[in-house]
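See below for the structure under consideration.
A single protein chain has been omitted from the complex, and every remaining protein chain is retained in its original position.
Then we have chain A:
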């Protein structure tokens, strides 16, 4: 076996979650049979972990809208990705995720960013239960749709498009970005 590129792209938790639930439900790829214990174990354990993260409520539209909304902040792709994966609710969390946030973002910008996150990315807070119910309903509709049309022909294009948007070509790219910031 030969590894051509060990990290060709970064994936959001949502993308992994949707792939794994598809595998578990036999969409696109076949369900793991009794000879594929390893695959069954790792999909089960990973889905169980991801179910407790905000990615459970996301869909490709949310990811696309969010990446557009945060474009003016000039975040690195890895930072945008972590904002989606963690859905931070406090300024402290933003400061952890965004490197040298004191220099790159003003205090107002941090609150602006928190506002964008709470409006664009659905979460599991009590306040947003109504919003969440809506999203869940939407998700269910989407699921039904895809189930109907994707029985034999798996529609992967949509996900790949999102993947491409969030792609970080490789780790070197990130490092170059970091150096640039140091110079600033």
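By definition in this document, contacts are C-beta pairs under 8 Å (C-beta built on N, C-alpha and C of every residue); 3 or more make two chains touch, one makes a residue touch a chain; residues count from 1.
Methods note: contacts and distances are computed from a predicted model.
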From "tRNA (adenine(58)-N(1))-methyltransferase catalytic subunit TRMT61A", "Urease accessory protein UreF", "3-methyl-2-oxobutanoate dehydrogenase (2-methylpropanoyl-transferring)" or "DNA-directed RNA polymerase III subunit RPC8", the hidden chain's UniProt protein name: "DNA-directed RNA polymerase III subunit RPC8"
Hidden-chain contact residue, picked from the options A:16, A:69 or A:116: A:16
For chain A, residues in touch with the removed chain: 1-13, 15-16, 19-20, 23, 29-30, 32-33, 35-36, 38-39, 41-43, 45-46, 48-49, 53, 78, 82, 85-86, 90, 92-93, 95-97, 99, 156, 160, 163, 171, 174
